[in-house]
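Structure record follows, encoded as structure tokens.
Omission of a single protein chain aside, the complex is shown with its protein chains in their original locations.
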Amino acid sequence: MGRYVIRRLLWTVLVVLVVTLLTFVVFYVMPPGNPSVRFAGKQPTPELIAQVEKQLGLDRSLPEQYAHFLRRLFLGDGTECPLVYRPLCSIESVENFVVLDTGGCATGVSGCGWPGLGMSFDSRTAVRQELIERTPRTLSLIFGAAVIWLVVGVSIGVISALKRRTIWDRLAMGFALFGISAPVFWLGLVALWIFTVKLPFSDSLGTGYVEFGNDPVGWFTHLILPWTVLALLYAAFYARMTRGNLIDTMGEDYIRTARAKGLPERRVIFKHGLRASLTPIVTMFGLDVALLVGGAVITETVFNIQGLGNYAVQSAVSADLPAMTGVVVIVAFAVAFMNLVVDIVYAYLDPRVRYS
Amino acid sequence: MLALSLLLALGAAGCGGDDGGDEAGTEASEGVDEGAEPGGTFRTQTDAFEWTGNFDPTGEYLATFLGLYQNLLGRTLMGYNHVPDAEGNELIPDLAEAEPEISEDGLTYTFTLREGVMWGPPLDRAVTAQDVEYAFRRIATPALVAQYGFYYLGVIKGLQEYSDAGGLTEDPEGETPIEGITVQDERTIQFDLEAPTGDFLYRIAMPAAGPIPEEVAKCFLTAGEYGRFVISSGPYMIEGSDQLDITSCDTMQAISGFNPNQRLILERNPNYDPETDTPEARENFFDRFEMTLNTNAQDIFDRVRQGQLELAYASEPSEVVREYSTNADLEDRYQINSGDRTWYITMNLTQPPFDDIHVRKAANWIMDKEGLRRAWGGEPKGLIANHIVPDTMFNNNLEDYAPYATEGDAGNLEEAQNEMRQSKYDTDQDGMCDAPQCKGVLHVTRTTDVWANMAPIIEESFAKIGIELNTRQFEDSYTIIQTVKRQVPVSSTPGWGKDYADASTFMVLFDSRSILPEGNVNYSLVGLTPETAQELGATGTVEGITSVDDAIDSCNELMDEERLDCWQELDQQLMEEIVPWVPYLQGNADFVISDAVSKYVFDQASGDPAWAHLAIDQDLQQ
Amino acid sequence: MSQLAEPRTMTAERPGGDALVSVRNLTKRFPITRGIIFQREIARVHAVEDVSFDIFPGETLGLVGESGSGKSTTARLITKLIDATSGSVVFDGQEITGYSRRQMRPLRREMQMIFQDPYSSLNPRQTVGQIIGSPYAIQGGERNVRRRVQELMNRVGLNPEHFNRYPHEFSGGQRQRIGVARALALSPKLIICDEPVSALDVSIQAQILNLLEGLQQDFNLTYLFISHDLSVVRHISDRIAVMYLGHVVEVGSAEELYENPKHPYTASLLSAVPQGTGGGHHRVVLAGDVPSPIDPPPGCVFHTRCPKARMVSGSPDEVPENCRTEFPPLGEVEPRHLAACWYPLKAGEELRQAAHR
Partner (left out) sequence: MSQVHASPRGEPLLEVRDLRVHFPTPDGVVKAVDGLSFSVRRGETFGIVGESGSGKSVTCLTALGLINRKSALVEGEVFFKGRDLLKLSNEELQKIRGKELAMIFQDPFACLHPMYRVGDQLVEAVQIHDDMSRKAARERVVELLAAVGIPRPRERVRDYPHQYSGGMRQRAMIAMALLHNPDILIADEPTTALDVTVQAQILELIERIKEEFQIGVILITHDLAVIADVAQTVMVMYAGRSMELGARDAVFDKPLHPYTWGLLESIPRVASKGELLVPIEGAPPSLINVPPGCPFHPRCPHRFSPCDDQRPDFKDRGGGHPEACHLSAEDKRRLWSEREARRTKVAV
């Protein structure tokens, strides 16, 4: 088990490297425009462009840029760390690289450090800092929504599987169809319009993100709408999947065995039926959550939650390579990590699967 | 007249302008003024921060920054009163106690700084002439990427040489004096120019030319870094500035009130003395200013409507324009002023069929400009443009100049076909382009709503003279048309605004010396020579293109009325003899404000709200 | 390695005849790998071990064994759907062991397969006519193809008018007839029937078995008939090979083998078959399960369950040493009757007393 996890983690690192390399190659092969031009003003001169290129490191070849990226990723931002984000205390210089000792540095923003992700072209802030600030927002969004969609989706799926071909089933599947076909941005705008424009009974339902640490209640109320909107699509998917799985499972021979044992129907469904039909959902859930780390773009934009998805789009539009790679690293890591978690959970849930 | 008004205005500083009456298609130019009271927090949101130089005054070229800095954060030697219309484009002494002494030959400018202008916390000392000189050293430091450094390099004596030597370095020992900048004493600074420069004072009013304190800025010798440490010399400062520990470079940490991606929070600068300023220039009503990011533009307008925000700093969706311009109750919440900007369709002089001037003229004749304005949201969005430089910048002298005027601005097929008949691409002389070059002509435009709405109108207009456009929308359409090698024949992407109220800031778009392989703004390639063409990879008809470089140079040397006349003539020459554009809209600057804004004033110089004059009624804030 | 599994011994079964298929020392081991980047082999499934036999033209060779005995793997090795680990297969005089995919192509039509589940082996989006006619389509006009397909359909007992129907419109037995017709279309020399009737109802089973027998006579076909159902195998086969844990343990004529099994496994297997005679016979119930093919027992693979070996040793817990250490070669015990056993059964010998639960 331990060895398995270590091997999978090494694999994760490899995946992250491959994905970042791809990002570099794509950026290099299909540049969305020279980002240096933008930072040389509206009447750029070749000298200014060259200067910006030099500062952004774009004057170097792709392999050099990538090597530089890797060095930073593994050794930290080091001396590349501009004063803007240099940590305040406990700096030790080791062969030109500043090693950050986080102990005792409670105050102050330490945007640079390990793993180093470089400076955003766009805002000249440390990408690492940006990600540190944005990740909790996105995670708050995803996990709240995930809880909602799991509870709602699975419950609806179970009800509709058990009350098959009744009005309940039809209502539930109608909901699922609506959830799947309603575009998220439309839902988001409608939700906002209803709850902040037409029935503005609470400002706290509106857009924006409130830090949990500052105001837990505000954090919660501000996230209710985005959670619901984001969860709706997934709840619909999960309801459909749970229904299908449960209907299949309830036709399995071992369910018949459970009934033949004389188990009450409730126990047959909840102990024997659900266990088997929810196991595949675990896999989907893990991957869905991981992909949302960089993919909740529309929800984040509509509800003005400045999270990772938002950052991904913003950096792609402005050709902000370090920011893009930063998000890619996080998403790749999240996907690989969630896969590992899913595999472990799956092996726990389904004894037929073993770590191999 | 405007160039004249420069000096006139200097004499009349503080007394208001003499000719601010021209409406120039704007309404409510006086704004709202219902007994403005001081205090409160002015809240605005934007749907995107797009700093180009990360807020460092030396490099930052974003118009938003210009307005914020000049109104609230920094004093420049020369400044503006932050009022609408031509009066708002007039210069006043700001950090300087009076207008400069200018030598007879126009080469030497001597400024005296006001007494009592202090740096905000944590500096707490007087602003000196050395601080101004230091700003110019920064402009001349290549690593700091001064994006409009061309306004000074090669203009002020010795500055280019200083730049060539590398500018500021971490080792101050090697510093050499700049020949053309002399600090006579703490409060007196003298500039010596290479040649007479008619708009030099406008240039001096730009943020980069304002004072910058060396003790802080010396720690930041890479582009954009100082933006997180900007020390105020104006009425407001970035929140948290007083927390900045300037004992050494290593102790400094970014000021908390500004995060380039998320927010700009300003509070009153305790060291600002209103005595050093005039209420005409700055009234400074509110106590605090917040500009934050809201990725949902619709939500910004909803919040303004509900009074949760005072002003929407985002472009209005057309529904909002329609609602505010048709609902009488909302009329005074929708503020429209001339934005001193021109929106136009650019035609590439090297690419067929636009390498034929008759085709370009026909395009001007046929274009349904009224249709395009409708796509923008209609009349509130601006006046129909008939030439290059916005009328406000010519004191409306060319208001009636319309070489391709058509009825209802909807295009004139007869005139267009007359032109087309003279073109080599109309082989059968029927007024319709019939050459293969007119089929599938690449038309680059943006993906956003306005441009998507315009595309079919443009296509339809061109089709009337036989030109079939192949419209392609790009997220980064500017990058595409700014790359010469892409050889884009026609694009409706661009628009241009002034840096300051001199036509030179428009004419640079036709200067052949500014044609660059990438980041090129002379999209039409006016003045392209076969040699440059080869160098840059431009193909097509590269011979026989008229250059206006000499005309630009000669106008630039002039001052006052002559200068204005010179530019007006050049504008007309461009429109009739070269025809690089189809200008269609003199864009307005329109803003939606909430009930709580008790005083609204537009700042003509920056094209933004005059932040320094805005006031709020806290009782109406939600 | 068995030194007796030589061609001489094998052809001795039918002197004078040239085998259509000659399998010699065929071995297939499936590696079990672990690791993501560098795959390490951690174990092997001994699916087929050192198997040798011949199939003569016009005969039906039955291949019986329980699940996991390697009978289907052997079939796939003969048709080269998978590659052998070692050993050789000679088909119609050609050594095909090293043949590439391209070289196999002309031979493919000469050896066809009929599968257990006819439905999953038929393309649901093709009509019956297309399925059966696809081999013809390359040559000849459409009319001609249709005529020939309909002839075939008629021959296998399908209504030729159902030419344009899809597989799902047919019952299980009819689908198997489609499978048979498809296999016949190319006039193959060898048809490998892999459990062709196991999924069918008894009444239908008989129809298909009769059909296969009839076709064999009409077209002079050679069958390799794989089944776990010993009654069916006995009914249709001329000769039978019995497999256990990847090894062929006994080969002989159907009659010989059923009446007079030589290998204790064959004997136990036969006695386990319900006779339909009212339970009067004595079953030899083998103890335990078949060992794992990943780690087969050393020596004779059957020794862990062999009642005869226990009879020889005289103790229920002991077996003779050679059974434990050395795999017995497949040798001729009686004329044309081969068995791989150190202590083959004598005629009429009872295993019952050694059998235990």
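Each chain carries a letter (A, B and C) given by its place in the written order, and its residues are counted from 1.
Keep this in mind: contacts are C-beta pairs under 8 Å (C-beta built on N, C-alpha and C of every residue); 3 or more make two chains touch, one makes a residue touch a chain.
In this text, all values refer to a predicted model and were calculated from it rather than measured experimentally.
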Missing chain: touched chains present in the view: A, C
Contact with the hidden chain (one of C:S171, C:S187, C:N220 or C:T325): C:S171
Contact with the hidden chain (one of A:T135, A:S155, A:T221 or A:T279): A:T279
Residues of chain C (touch criterion as defined above) contacting the omitted chain: 66-67, 171, 173-174, 201-207, 209-210, 228, 230-232, 234-236, 254-255, 258, 268-279, 283, 285-286, 288-290, 357
Missing-chain contacts mapped onto chain A: 252-254, 256-265, 272, 275-276, 279, 349-352
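We take it that only the chains that are shown with their structure count from here on.
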Interchain centroid distance [CA atoms averaged], chain B/chain C, Å: 87
Separation of chain A from chain C, taking each centre as the mean of its C-alpha atoms, in whole Å: 54
Euclidean distance of C-alpha centroids - chain A vs chain B, Å: 39
Contacts with 2+ other chains: residues of chain B: none
Chain B-touching residues of chain A, taken from the complex the two chains share: 32-34, 37-49, 51-52, 55, 82-86, 88, 108-109, 122-125, 130, 189, 192-193, 196-197, 200, 203, 206-208, 300-304, 306, 310, 317, 319
Touch list for chain B against partner chain A, complex: 49, 51-54, 59, 61, 142-143, 145, 147-150, 219-220, 222-225, 227-228, 249-254, 259-262, 293-296, 298-299, 302-303, 305-306, 308, 475-476, 479-480, 482, 508, 514, 516-519, 521, 622
